[in-house]
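All protein chains of the complex are present and in place, except for one that has been dropped.
The block that comes next holds chain A.
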Amino acid sequence: MAASSPRSSAQILDLAGIRLRFGNHEVLKGVDLKVEAGQVVVLIGASGSGKTSLLRCINLLNQPYAGRIDIDGERIFDHDNHGRDRIRLPMREINKIRSHTGMVFQQFNLFPHMTALENVMEGPVIVQMKSKAEARARAMELLASMGLEQHVDKRPAQLSGGQQQRVAIARGMAMNPKVMLFDEPTSALDPELVGEVLKAMVALAKSGMTMVVVTHELGFAFEIADRVVFLDAGRIIADGPPAEVLLHPEHPRLKGFVTRFHESAEMLRPFLDAR
């Protein structure tokens, strides 16, 4: 269980007052989020509430127009409320910071012209300038931990969705990230493949990895998350332990959301109990 894994209190992520807009549409309306080392934070919310957008702000795939972002005590972003920079990092610095965050996408986004092994080696070799031998050894280790040792030389097109997503997790982990970001990692999977990906994520969480996970798998949230954060129309309106947020929702919109997903959470229970 979450409580039994080692937790220190060092702050890995500290987002304050994050505002993001696309054109005139304000998608994030001042989001504060702190994540401690080793914590698993699950981000839930209705479609269009801004979950993906928030996740993409963390590694600056989206540029907020206001707010502040610290990763592991390092200030990577700071804009005032008028979109002016308080700090402006050169692209090289931003890329370096990005390389310390791993991201897993709903659509996997593996590199189709590379094998599973090459996908996992790509970041360490090209971005971190590691030697091929070192990167290969680490990649093999990670792929094995994902149960993919049989598939290292296959291209993504030859792998099932569940296998592809596990390669994607290994690819993120290969960068030795300070935090792993997951955007609905099981939403594009056939139902029978969801379990294997969740299992890999559970193992990751138990190993002490700091994780921010957008998911509709409330069963996963309930069992694994240290905190569940509910996003509603670009604002965080609930943030607390899973039992509190999911079982005793106070905010009416959160209540509605949780009730709607209650059934699917029940359906997942057998898998999580069998773990």
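By our rule, contacts are C-beta pairs under 8 Å (C-beta built on N, C-alpha and C of every residue); 3 or more make two chains touch, one makes a residue touch a chain; residues count from 1.
In this text, contacts and distances are computed from a predicted model.
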item	value
"Cyclase", "Alkylhydroperoxidase/carboxymuconolactone decarboxylase family protein", "Amino acid ABC transporter membrane protein, PAAT family" or "2Fe-2S ferredoxin" - which is the UniProt name of the missing chain	"Amino acid ABC transporter membrane protein, PAAT family"
Touch criterion as defined above, residue of A:Q39, A:N59, A:T115 or A:T210 at the omitted chain	A:N59
Touching the absent chain when the full complex is considered, from A:E26, A:D72, A:E122 or A:E141	A:E122
Among A:F105, A:F220 or A:F257, the residue in touch with the chain that has been omitted	A:F105
Hidden-chain contact residue, picked from the options A:H113, A:K132 or A:K255	A:H113
Touching residues on chain A - with respect to the absent chain	59, 61, 91-92, 95-103, 105, 107, 109-113, 122-123, 126-127, 157, 171-172, 175
